[in-house]
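Structure in structure tokens, see below.
The complex appears here minus one protein chain, its other protein chains still in place.
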Amino acid sequence: MPREKMQIIVCGGTSCNGNNGEAVIDNIRLELEANALENDIRVVRSGCFGLCTMGPIVKIMPGDTIYTKVTPDDAHEIVSEHIMKGRKVERLLYKDPEGKKPLTTEKELTSHKKQIRIALRNCGIINPENIEDAIAHKGYEALATVLTELKPQDVIRIIKDSGLRGRGGGGFPTGLKWEIAYKNKSDEKYVVCNADEGDPGAFMDRSVLEGDPHAVLEAMIICGYAIEAHNGLIYIRAEYPLAVARLKSAIQQARDYGLLGKDILGTGFDFDIDIRYGAGAFVCGEETALIHSMEGLRGEPTVKPPFPAESGFRGKPTNVNNVETFACISPIILKGAAWFAGIGTEKSKGTKVFALAGKINNVGLIEVPMGITLREVIFEIGGGIRKGKKFKAAQTGGPSGGCLTEKHLDLPIDFDNLTAAGSMMGSGGLIVMDEDDCMVSVAKFFLDFTVEESCGKCSPCRIGNKRLHELLEHITKGKGTLADLDRLKNMSLVIKDTSLCGLGQSSPNPVLSTLTNFRDEYEAHVTLKKCPAGKCKDLMEYFIISANCVGCTACARVCPVGAITGERKEPHLINPSICIKCGACMEKCKFDAIIIQ
Amino acid sequence: MEMETIKLTIDNKTVEVPKGTTINKAAKELGIDIPVLCYMELKDLCIENKPAGCRICVVEVQGRRNLAPSCATKCEEGMVVKTHTTRVLNARRTVMEFILSDHPKECLICAKSGNCELQSMAHQLGIKEIPGQEIAAMSTYKKDTSPSIIRDQDKCILCRRCEMMCNEVQTVGALSAVNRGFMATVAPAFEQNLEHSTCTYCGQCVAVCPTGALTEVDNTPDVLRALADPSKTVIVQTAPAVRAALGEMFGMEPGTLVTGKMVTALRALGFDYVFDTDFAADLTIMEEGTELLDRLTRHLNGDKTARLPILTSCCPGWVNFFEEYFPDLKDVPSTAKSPQQMFGAIAKTYFADKIKIDRKDLVVVSIMPCLAKKYECQRDEFSVDGNRDVDFSISTRELASFIKQANLDLNNLEEGEFDAPLGESTGAGVIFGATGGVIEAAVRTAYELHTAKKLDRLDFTELRGLEGVRSATIDFNGLPINIGIAHGLGNARKLLNDVRAGKSLFHAIEVMACPGGCIGGGGQPLHHGNSEIIKARAAAIYREDKQKPLRKSHENPFIIKLYEEFLGKPNSEKAHHLLHTHYFDKKKKIIVKQ
Partner (left out) sequence: MKKIKSPEELKKLKTEALERLYGKEKIRVRVHMGTSGLASGAKEIYDFLRLELEKRSIEADVIGTGDMGYSFAEPTIEVKRPGETPVVFGNVDKIKADEIIEKYIKNGEYVDGILPVNYQSIY
């Protein structure tokens, strides 16, 4: 094999680009040309390294050498020293934040990567439609251990010791849940997997089911063994056709291989799994509603207690866990409770998958240890805010969560900290907002969702949320008063305090947290009748600055309603009573003469 | 076994209650009445509605994050509960404002005005304005009118009592929650009209509705029109259960009998003759009792076409129920018409002849504790050339309203007497109003007809009571007759399933659709969840029976005379023509409208 050619990889992530990354590439190319190496040594752009605070990043292959904070001026030294003479440029090497020891290669750096993939361990690695791929990657190994070496109480002990908490939103200790289900003796028990992922923008459960369905099946069997159940049900939304197909094929293959059904692995333990479909009602993610839906009843929650662990599906003890929770089980068995408990914070162990969305560069799924800060998630893994805009807020916990602000950026993310900050972990949706987002509108947007998705059973959720939404609408139209803000707060608190299930108990969170963290923005809407972010159409007016207007008539021609008048080469005027605020004129104007007020 | 108890503190007072008791009930022990709206319990009938949906009854529980619905939260040892802290009061008021903000403010002209639990609650909580009403959207739905029941879901507060009654108690399944969120409401499947649903018009949904969302069709204007028409002779019949409940609407104690005052009121309202459905009940016993004995004899003689058990057929809700759910068994019930319809048939033949008028000029009005009677009198088979045997049926509640409209004070009216000949009845006719009464009346007559012996006791207490399904064996002089009784259609369904499976050991079964029988009918004054009222009405009915000089239908002299003068004998051809009917397969095919 010929000796590997030298190659230079420059981070092409948005953040590095913004930091003169392009100039670094240009200079490196110039330096190579100067040394007539341009044909021998390739320079390519890569995606984001996730080291955005250290950018621009340059990596030299072979050898995996990583240089950080490279300026265009450093190009000369990199080429003349490293490329020409094979000597590393010490001062540009990545320093271990603690030891200040320079780390030379990417491999060493890997241990400092922010992400740890536990739930997603096999996603993107195995062929989900081939059970042998899963088996090759330790699939069903934990099950074999459990069935041959552990008693149900041992399994429960391990899960309890691991500190695993429910990933679906509640954060209830999983081991404790199993223990309660185990202690409720019954001739029939059920293990239910909640795959009714409903938070807008969240898709970690879908990803797990599509990428590694066996992780969930295996964990459900383990759970069945631990609580002494022999039937499993997966409640999955019918809107996930691919996940359903892969799950079905995985179940069939597991049955064919004797990993589901009678006498699993010759140990005498029986367990089988069926699929139940949800029709996309958000509230069916609530476990009592989910169980009613599976029973063929109207998907609406009932008062707890009785908890499903006492009286669940068909009145039998039922353990309901979320997909991601199940996906963490086998590694805990194989690597031990202590290993899992070693990751994360005091009360939130392990990792959490987040779905990054909104005004963030690297939209997608990430799995990070509990205790990571919002800053690390957004600015390092997420590649920062799009178009270099200013970070304003991050909504965690989906429509039930709250907005975190700049002051929360260095808060370690875990169940309890998020709750204390007025938000929640939820299922792991993380929507990033920038300076252009109006927080009143954001609250309204989430309320819109909960108003639609309330089951309607209890009055505070059914009517209260609607009233909240109406009042927010009123405020975004500039018709609100200061007294309305107090009313907004009182209604929110009462809805939280009196609603039947988690949906209503959390739905006012977006209102309360924006009201707390962005009170000035609300006040601007009601007192000044202005939307500081310029989002609320009713509160803005397009205006032509005469001094800048050259009278090109472009704006008048593009205006769809004829609201702009003016002679050629004379300053134009917008008639606000006709203007529909579509913004077409502003986009067209080449002279920055049109502004929003 | 000693019952496990729990000690807790409510509003600084300690109380000890059995394990499993809810906060609400524990508070009651202390005399603390926590306001409830959706919650309803008919204790003696074992009916409880506990969706914990309205959230009015919330209380503060020390150490709990949010407020607890007292109707559905069980007491725990050492619990500290506060029922009226500022947090609770503010929450209750705000939730009430939410509910009212989505409720029409037309109390002045609402059928439930003055008798509405929502109105009372708004009053109790001192709600005088609804903040934000001007920007609040209202959820509105199409109105639905059937022969018996009017649905106006704009006024629904989702207490789900009707749904519980319709599904759990009656197992009719006509009503359930539909839609989501703000537009959630209770309706027949696909939001069809009640007429196209499996509704039996039993009216139990109306009986429990706290607001004006479910009300009866008001036929008093029709009656008023007839009374005002000089060309019409208008006669009225009153069902047994009415006299035991009407007084409640005039401030009298539940269980007050107002038979005589009611007669006077009806006469004062302008009815030409005031008759008694009890007369027709005696007639029903003659026909149904004879049919029972006939089938029984044939059956004992090995006639395979004689099907047993015989089922009573007085209750129109029940008839609708088996026509819908058990059409395969439609030859099992007695073919005898209900007393209401027997009365109509006799009135428009025998009585019309007697007073020499054409049936078209005779208007028959019935006062019923029932809403299904409105539908029953409109059935095609109960009219002749388009002229109904019973023209209009109005409920006890409508009669009370009618009496009030005429500014009559029932309390101060003289005791009147029913007119002859259709006003005379025995105690057997009276007890038709309570569960077990029809079969008891039938036993009194059938026994004597079958054995030709005189009964030495008339009170068959083993047939009385409020248990949902009851059974007893009556010795017919050596022949044991097995009797089953069910009230509430869900209970009836259990007995019917046995009949269908050929497992029923009964010779005769009495069914009444409403819990408690007619005294708990859908047209009665509202019990507002107090089952003591139903018990008091039953006691009143049996009291009236006891006071009657004659207590066996076959001893009613006017019945004897009716057979002599007109019908011949029970189950004669003429009797069959006028007093018997047949049933239909009315199983609904689900039609989804586009």
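To keep things simple, chains are lettered A and B as they appear, and every chain counts its residues starting from 1.
Convention: a contact is a pair of C-beta atoms (placed from the backbone, for glycine too) under 8 Å apart; a residue touches a chain by one contact, two chains touch by 3 or more.
All figures in this text were calculated on a predicted structure; none of them were measured in a lab.
Within the full complex, the chain left out of the display is in contact with A.
Touching the chain that is not shown, out of A:Thr288, A:Asn361, A:Gln395 or A:Ser441: A:Asn361 (per the contact rule at the top). Within the full complex, the residue among A:Gln115, A:Ser186 or A:Thr553 touching the omitted chain is A:Gln115. From the options A:Met54, A:Val70, A:Leu92 or A:Cys123, the residue with contact to the chain not on display is A:Cys123. Where chain A meets the chain that is not shown, the touching residues are 4-5, 7, 9, 11-12, 42, 44-50, 59, 61, 106, 110-111, 113-118, 120-121, 123-129, 132-133, 135-138, 140-141, 144-145, 147-148, 203, 206-208, 210-212, 240, 242-243, 246, 256-259, 265-266, 331, 335, 361-367, 381, 383.
The rule we apply is simple: only the chains that are shown with their structure count from here on.
The distance from the centre of chain A to the centre of chain B, each centre being the mean of the chain's C-alpha atoms, comes to 56 Å. Against chain A, the residues of chain B that register as touching in their complex are 51-55, 58, 66-67, 69, 72-74, 87, 90-91, 94-95, 98-99, 101-102, 131-132, 135-137, 157-158, 176-177, 179-185.
Looking at the complex, you find that chain A touches chain B at residues 281, 283, 298, 300, 302-303, 305, 451-460, 462-467, 470-471, 473-474, 487, 490-491, 494, 496-500, 505.
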